[in-house]
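Shown here: the complex without one of its protein chains, the others still in place.
Residue numbering begins at 1 within each chain, and the chains themselves are lettered A, B and C in the order written.
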Amino acid sequence: MSSSRNNDPFWWSFFGAGGVFSSFFIPIHVLLLGIALPLAWWTVEPETLLELVRHPLARIYLFMLISLTLFHAAHRIRFTLHDLLLAKQIDTPAAYLCYTGAIVGTVVTLVTVWTL
Amino acid sequence: MTRYGPDEYDVLIVGGGGAGLRAAIAVAETDPRLKVGVVSKVYPMRSHTVSAEGGSAGVIKSNDSIDEHIYDTISGGDWLCDQDAVEAFVNEAPKELLRMEHWGCPWSREPDGSVAVRSFGGMKNKRTWYAADKTGFHMLHTLFQTSLKYEPIRRYDEFFATTLLVDDGRCQGVVALEMATGRLHTIAARSVILCTGGFGKAFRFTTNANIKTGDGVALAYRAGVPLKDMEFVQYHPTGLPFTGILITEATRAEGGFLLNKEDYRYLQDYNLGKPAPQPVNRTMELGPRDRLSQAFEQERQKGRTIKGPYGDYVHLDLRHLGEQHINERLPMVRELCLKYEKIDPVTQCIPVRPVVHYTMGGIDVDINGATCVEGLYAAGEASCVSINGANRLGSNSLTELLVFGARAGRAAAEHAKQAKPFSAKLAALARDEEQRIEETFCKSGEGKTSGDSIASIRETLHHQMEAGAGIYRDEKSLQTAKETVLELQERAKALPLQDSSYTFNTELTAAMELRNLLELSSAIIESGLLRTESRGAHQRTDFPQRDDENYLKHSLAHRTEYGATPRIEYAPVTITKWPPKERVYG
Amino acid sequence: MDTETAPTYKRFRPSAYHPSMALTWWMKKPSYLLYILRELTAVFVAAYAIILLLTVRALSQGGEAWDTWLATLQRPGMILFHGFILAFAVYHSLTWFTLAPTALVVRIKDKVLPASALIAVHVAAWVGCSAFIAWVLLSA
Partner (left out) sequence: MDKTIKIQVRRYLPEKQPDPFWQEYEVPLEPKWGVLDALIYIKDHLDGSLSYRWSCHMGVCGSCGMMVNGEPALTCATFLEEYQPGPIRIEPLANFKVLRDLIIDTDDFMGKLKSVKPWLITDEKRDITDGENRQTPAELKAFKQYTLCINCMLCYSACPVVGLNEDFVGPAAIALAQRYNYDNRDSGNAARHDTLLAHGGAFDCTLIGECSRACPKHVDPTGAIQRYKADGAMEYWKRLIWPKAATAPKNDGIVKQID
């Protein structure tokens, strides 16, 4: 066992925050925007929707939801890869890959909600 | 963790139970320059101290007094205790228990945050510290975990000590079998402390764990140390019939009743006072263990006990205490009953019978744990100081581990500092030991399927000890037991094994344990045979009275040779302020 | 002491065997399988985070982009995929709530709140959050 500190608690904090956010909010979005809207169970003008998401609170909310969910998922996927492939060597590359993905996603999200 | 080859220590402790660990810490605290080794045939936290439930006695509350604890102990021991030792013990007890508190032991507490104490059999006041009903467990784990922080302490886990290295009149270490590899190690030490526990496994129905085979006692015996007061074997009145699992005395302290076949609290017929609505210390169910076990035996002879597949039993009734009280104060008792007897003490009576519990006798040591062999010390249940006399009071033993473990540790440390160099002969002694083991056990029994097995010898021994040296004994029963044990020793002279592996050969260790038990049994029987009186746990139906004139003295069993009757000598009992009286309860 | 003359007991160095875990370890017990399924929710939840991001983008790019995106969402395959996502997301939420009490110890006076109460609080909050989001969107 090495006694050097590493950054697991850092990633875990985001994993936890993302877990809370995504578990509370993702399902309803899937239901409304991914199923109800395409099936036309309800209709809405894109302009109204755009106005809604332009509200500063909505921007913050969307940013947090998407970014934290990505971090949450990145952390889980990293560990699941390790669990399923039984390969210790894979942990470091997997960690880089997953967290980089989440960081890139976060930047893209930031730009997107900023420039709405 | 393991180093191969001859290791050298200042102090080597054999046994990782409460006494052994306390001694190890005492050495490390006396002088951190001393190297301490702890040899144990099981990992320390598997030691039998782990199963002690009820508590550990020490005067702490203002309504209690040192004098009363001393008196309870001496009278409980039927005046066979050495009173100077009891005084030292009672005086140091509170300090040792406080030390445990400072090491983190999770003692149960009063609402104001001070430690809580409870009543215990034979104790006049509440003075038994407890940690729910897992006191020994918590004490052992606290000691073990605390011992981990002392760098000078090195452990030899799962090493089985097979003999002491004695040369030039000094004990200079042990030979130990590393169970994982089958290799014998020579471990040299300037002082050796034996803390190997008791030998209740000489009997069939016992609360004792599989490991309680008195190895260290036998080791000292073979090295020429006499064994003191071996005839005193304590029966605990309440064990579960098949498993021998102990139902703690705390059940009775909390108010449990003992009922015979007719649902009658039979203890009132045996000079133990009259039933009262609340438990009263030193009366009825809270009388001392020997009296309660004897009362059971008499009830049995009157045919008033209940018959079961594993012998006769009576009922321990807790139902009136209520579910909440039982859950709070006796959770482990409920758990054990549900598991091992499939009954719930909240709604059903618990079947109980007396079971062998504690061996008062053991290695003859002085008040500092020193034996008559230079450099050899002993503490804990393996030793006999004696503070327990003819009958140990419940909850004195855990405290004894601490007080005398620490004392022996300090004395052994002092001795180690001034001891002379090791003799050159140790290696040769170890080679002899190797040869003895090979000859006794290893000369090919492989493929052996029947014949003299460890199990059959052990079964006969158990049966004979129960029948001949049980709760009640007489000349005839002891004589029969003596002859049988002599025969068994003859049969066990060579015990070839089926298992010829070196890796974890538990058959080999079982065979060595059996030989140890046989030797100790013959000492129990011979000491009992010659003590023609009744005192404490030693009850002779042919000599029902206590005889202070002739037997207010310790018996000392000296080994003659393997398979021969020991020679019994006597030593005076130290009486300081408390002259012998009749033991009155009720 | 002299090592050479120490007893030469026939020493056997144990060669231990270490059974290693099989690639299929997670199929050995139902509880392991449920665990792996729980972890796999992350893939679907992340997928939806990306879809949500794309939805917002399409919205900001206006008319035509939005229509194309809506058409994509309306493909049967996409609907089916969302069905999967929803199932996993709900499983994710439920497992998250049931595990929340493991880390949380809530004391009210001297009593520790039982896990079941904590789970109930979480589920109630979940329903509340969902209703709020639905209200905001549907009433827009």
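General remarks:
As a working rule, a residue touches a chain if its C-beta (ideal position, glycine included) is under 8 Å from a C-beta of that chain, and two chains touch if they have at least 3 such contacts.
Since this is a predicted model, take the numbers as computed values, not measurements.
Looking at the complete complex, one finds that the omitted chain is in touch with A, B, C. The missing chain, though absent from the display, is touched by one residue of B:Trp103, B:Tyr264 or B:Tyr570; that residue is B:Trp103.
From the options B:Ser65, B:Asn91, B:Thr460 or B:Ser501, the residue with contact to the unseen chain in the full assembly is B:Ser501.
The chain that is not drawn here is touched, among residues B:Gly20, B:Gly55, B:Pro152 or B:Gly389, by B:Pro152.
The missing chain lies against chain A, touching residues 1-6, 8-10, 12-13, 16, 79, 82-83, 86, 88. Along chain B, the points of touch with the absent chain fall at residues 1, 28-29, 32-33, 35, 42-43, 45-48, 50-51, 95, 98-99, 101-104, 106, 108-115, 134, 137-138, 141, 145-146, 148-152, 157, 180, 209-211, 242-246, 336, 339-341, 453-455, 497-499, 501-507.
Considering the complete assembly, chain C touches the hidden chain via residues 12, 14-21, 25-26, 28-29, 31-32, 35, 39, 99, 102-103, 105, 110.
The rule is short, and it goes like this: only the chains that are shown with their structure count from here on.
As a whole-number value, the distance joining the C-alpha centres of chain A and chain C reads 12 Å. Chain geometry summary: the mean Cα position of chain B and that of chain C are 53 Å apart.
For the pair chain A and chain B, the distance between C-alpha centroids works out to 63 Å. Among all residues of chain A, none touch two or more other chains. Of all residues in chain A, those touching chain C in their complex are 19-20, 22-35, 37-39, 42, 44, 46, 48-53, 62, 65-66, 69-70, 72-77, 79-80, 83-86, 105, 108-109, 112-113, 115-116. Remark: chain C residues 21, 23, 25-26, 36, 39-43, 45-46, 48-53, 55-57, 59-60, 62-63, 66, 70, 73-74, 78-79, 82-83, 85-86, 89-90, 92-93, 96-97, 125-126, 129-130, 133-134, 136-138, 140 touch chain A in the complex.
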